[in-house]
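In this view, the complex is presented without one of its protein chains, the others remaining in place.
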Amino acid sequence: MPLYLDDDQIIMRDSARSFMADQASVAHLRSLRDAADPTGFSTDLWKRFVEMGFSGILIPEADGGMGLGHVEAGIVLEEIGRNLTPSPFLSTGVGVVTALGSATPMLRERWYPAILTGRAIGTLAIDEGTKHHPERIALKAERSGKGFRLSGEKRFVQHGHVADVVIVSARTGGDVDERSGVTLFAVDGNAAGLTATPQRLLDASLASRLTLEGVEVEADAVIGEVDGGWDTLSGILDACRAAAAAELVGVADAAMAITLAYIRERRQFGVPVGSFQALQHRAAHLYSEIEVARAAVLKAQQRLDAKAPGAGRDVLVAKAMAGLAASLAAREGVQMHGGVGMTDDYDIGLYMKRGRVLEELFGDTNRLADRLAQLNGY
Amino acid sequence: MPLYLDDDQIIMRDSARSFMADQASVAHLRSLRDAADPTGFSTDLWKRFVEMGFSGILIPEADGGMGLGHVEAGIVLEEIGRNLTPSPFLSTGVGVVTALGSATPMLRERWYPAILTGRAIGTLAIDEGTKHHPERIALKAERSGKGFRLSGEKRFVQHGHVADVVIVSARTGGDVDERSGVTLFAVDGNAAGLTATPQRLLDASLASRLTLEGVEVEADAVIGEVDGGWDTLSGILDACRAAAAAELVGVADAAMAITLAYIRERRQFGVPVGSFQALQHRAAHLYSEIEVARAAVLKAQQRLDAKAPGAGRDVLVAKAMAGLAASLAAREGVQMHGGVGMTDDYDIGLYMKRGRVLEELFGDTNRLADRLAQLNGY
Amino acid sequence: MDLEKFRTETRAWLQANCPAEMREPVRSDADYCWGGRRAVFSSPAQQQWLQRMAERGWTVPDWPTAYGGGGLSAAETKVLREEIAALGARQPLKSFGISMLGPALLKYGTEAQKREHLPRIARGEIRWCQGYSEPGAGSDLAALSTRAEDRGDHFLVNGQKVWTSYADKADWIFCLVRTDPKEKHKGISFLLFDMESNGISTRPIQLISGQSPFCETFFDDVKVPKENLVGELNRGWEVAKYLLGHEREMISGFGLGDGQSSIGKAARQAAETAPDERLDDPLLRAQMAVFDVRAAAFRAMTERFIDELKAGRAHPAQPSMMKYYGTELNKIRHTLLMSAGGSDALEWDSTRSGGGAAARAWLRSKANSIEGGTSEIQLNIIAKHILGLPTA
Partner (left out) sequence: MDLEKFRTETRAWLQANCPAEMREPVRSDADYCWGGRRAVFSSPAQQQWLQRMAERGWTVPDWPTAYGGGGLSAAETKVLREEIAALGARQPLKSFGISMLGPALLKYGTEAQKREHLPRIARGEIRWCQGYSEPGAGSDLAALSTRAEDRGDHFLVNGQKVWTSYADKADWIFCLVRTDPKEKHKGISFLLFDMESNGISTRPIQLISGQSPFCETFFDDVKVPKENLVGELNRGWEVAKYLLGHEREMISGFGLGDGQSSIGKAARQAAETAPDERLDDPLLRAQMAVFDVRAAAFRAMTERFIDELKAGRAHPAQPSMMKYYGTELNKIRHTLLMSAGGSDALEWDSTRSGGGAAARAWLRSKANSIEGGTSEIQLNIIAKHILGLPTA
């Protein structure tokens, strides 16, 4: 398979690109933000996402979805990144949908149709500390009747306050930091004992602290194996990291594009700022970083779709590299804009903010590169 | 004390500068190298160093030396760096002289006059692995009669094959990597059982592997306390690191100077290469790095001379920063020279090579920055 | 005076007179004292500290006593600075009057101007702002078009400035105006005037940090008395350049990070790492270790620069290097702190995050390498004036 989008994928990209530019541009983010919207995204827009079939991209055809892959999900996410579109697509359409792939038929039948029709959105509750350490789980799940009783806290849960279903990683055995003894649960967003406290983040999105105080779940709320949820969780994280990487590439690409447009026009000392060689070289370096990141992301998506062994390693590379490219794009973007780049009137600062949130999501470049080094045996 | 050279120091710098440019320029290094000189430096030139009083800069006036400080030693070393002068000044005039400051009067009386008159040169034998880990000592010193018996190996010993006295760190107790149980010895260069195997390094200098097979030394060959030599060794390392940092600043400064001279003259596309803004910005950044390094080095020297508590931390900063500046100067220097920078005809490559050796000597930037972080509690 | 005696006495005085609250580290911008007609003190201790320091002239220790300064020598000033740092005492007054206008007035002002303005700056009675940048001029500062017409006993000023720091809170402005439209650099003059004059309005600019420290400032037929001209007519660019050098010195101090000597220490708190374990993010720790090297080296450079400046040994363009290096360092500092802070540091208005303090400071730091002359401008200056590289 060649490492570029095939014809169908290009058609899908073009349609996603014009849809998003039309319906979900940066102006859309600004209006939600300025209205301090309590949902964090537009439910109307989400309905239109659903109508386009986006919520079912990764849902198998047998279950009523489009049965497509991570390449296609990434196409949508790159456009989300490009337009800074607030959307539950990543957490629902990638995170929860991937998780449900390992769930019982009952769970799938409950949630897939709801996601496909836009009646439900969902999210993952993975992190407990301020940095991403998926094995660092203290949240307890104890046997209780035929089910489990969950107690503990989670942080940085995207859309947690409006999620209909939350995939929670819990400890049924072992110690914090151990990979055995991890179990995943699908918890109802309105379960008794579950409290979500949303916090506005710098990119105007909302992430929640989740408190679970003796939340009761049925036995078939378990996703994957009891005590053996680590591999399932790893697979979910692979999907989410690849998704976040694709969104980062969109953020980086758009940040570069508006910066290039600005320095082509803006004049100083009688010439366009973009004619100064020092800026040209930095812009050319930035372009290179983004191209390399884009290649790494597509490679990871293709390998995930091919269920290639070791694809998780490609995913680490993809998200780490996309993080490097996006943070450089934001830094250079603001600096090359000069003073106006610091003002809220220009969009470049919004890209810097969104890039920062995505960098932290599912592990930052440092964490993922460290993990890669461990896998490489050093 | 202001953080710049005082009038006496400026006089000394000017005299060292003209002496070195006159007698010990890069041409001098080239002629030694091309002759594959087996000593590694010119004994004639060393005699002239001695006549200038350089070998006694750090020897107390009471012992017949100049009784000056690390600032003054650094002045000489910066010029050594600038001219790539092969010289035992650092190992003898800084390393051994500092070590002897903690030695018995008998040892001092034996070696100080010999160093002052140029009859003896000396060196330190500290490292056993390929990276600098001064606490990683396996070389054993066992009690034997009234003295000790030394067995083991050392590496990367500058001028080791022609040294009259070698300061050896040995283990009299504790385990490898422990700081207690370390003892320092002054060993005669021609002691029975001591073998030095010199290796030519990339900068044409010679460093030796030293093998000690049951080398017998008297009890008063001990420098400092038996088992308690770590603090003395730390003091010696502080002095040597500050010295290597000063030499690195000289290397960096000269590498930048010849590069600037080249790009001011060299023309491409009808204009001087140095008029291209991308190169100008990189040159200006390099200048800044070197200035900052120079300040850090002088600060460390002044603090060592003031015997300020915690001066070792300033030394870590100085050598780490000087290493960053010198490696950047070499990289940018070769690149800005273009093709000719790759040829042996031009000097810039020689600066790259010497900088690389100094970077490794007494700990590289990574090692020293790591140590600083540890001291900062993280 | 014997320097060690001066040190002993200074230390004793500081210990006796610096209120305990004023020895706490600065936590946010609100902890700074800016003085002015409408001065707001965050505590009685803050006001007391300013008064006590101003009485000795120690808000501006090396200015002449005749103008409200401390009359200290370079060596004494350094000792005072060291003792203030050793005690961890806060700066008693933040002021563009001290860091920018003062040095320019000392060099270019008339005796009357010095006597009128300098003591009020020293005591924090008048808060100044700077009218340099204009829309469309950007890094090409001299491309300014705010006009000052000669109307006999006064200038009539019309035009617009932008990036005027705290113009909405300032009492007076020092302002570059065009007095000769036919020239570029040689048609600029340097004026002082009261922000309460008729015809001045300001509009805060909303920044990406959510804060608005800068304004757009509009002049509509503002009358400025002739005696408020500093330096010669049409020679204001010289004053402006001199002043910019001092601004750069000040901004370069950003890299020092408010006396915090190790970023790793600061980050350990943010990352909730137990005090006895290494920062458990090894790559972040590595970046911090190198940052700490650079930050410590730059502290030495700052000391060297100030010493050389006082001794007249600094290269005239060296402030550009200091400004460049210090601001780039400060941006790295905040980037590392954001990494250490993780998802908590992303919060924008929660109590736990101190109202998004880390995120806002990070975003704010991005302006460091733009305001007061971009990094690119500083690098141009270094290349041309220090390295002597040719123009094409």
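The chains carry the letters A, B and C, assigned in the order they are written, with residues numbered from 1 in each.
Keep in mind that, in the parts below, contacts are C-beta pairs under 8 Å (C-beta built on N, C-alpha and C of every residue); 3 or more make two chains touch, one makes a residue touch a chain.
These numbers come from a predicted model, not from an experiment.
Engineer: What shown chains come into contact with the chain that's not displayed?
Structural biologist: Per the contact definition above, the missing chain touches A, B, C.
Engineer: Could you tell which one of A:162, A:318, A:340 or A:357 touches the chain left off the display?
Structural biologist: The single option touching the absent chain is A:318.
Engineer: Would you indicate which residue among B:97, B:318 or B:369 is in contact with the undisplayed chain?
Structural biologist: Hidden-chain contact among the options goes to B:369.
Engineer: Pick out which of B:182, B:196, B:249 or B:334 touches the chain that's been left out of the picture.
Structural biologist: That would be B:334, which touches the missing chain.
Engineer: Write down which of C:50, C:222, C:290 or C:386 is the residue touching the left-out chain.
Structural biologist: Counting the whole complex, the residue in contact with the absent chain is C:290.
Engineer: What residue numbers in subunit C mark contact with the hidden partner chain?
Structural biologist: Touching the chain left out of view, subunit C contributes residues 282-283, 285-287, 289-290.
Engineer: On subunit A, what residues meet the omitted chain?
Structural biologist: Touching the missing chain: residues 2-4, 260, 263-264, 271-272, 274-277, 279-281, 283-285, 287-288, 291-296, 298-299, 313-314, 316-318, 320-321, 324, 365, 368-370, 372-373, 376-378.
Engineer: With the missing chain put back, which residues of subunit B would touch it? List them for me.
Structural biologist: 127, 129-132, 155-156, 199-204, 207, 266, 268-269, 276, 278-279, 331, 334-335, 338-339, 341-345, 349-350, 352-353, 356-357, 360, 364-367, 369-370
As a working rule, only the chains that are shown with their structure count from here on.
Engineer: Farthest chain from subunit B, comparing Cα centres?
Structural biologist: Following the centroid criterion, the farthest chain would be A.
Engineer: Using Cα averages as centroids, what's the distance between subunit A and subunit C in whole Å?
Structural biologist: 40
Engineer: Taking each chain's centre as the mean of its CA atoms, how far is subunit A from subunit B in angstrom?
Structural biologist: A distance of 52 Å separates the two centres.
Engineer: Which positions in subunit A touch two or more other chains at once?
Structural biologist: 276, 278
Engineer: For subunit C, which residues are shared contacts with two or more other chains?
Structural biologist: 376, 379
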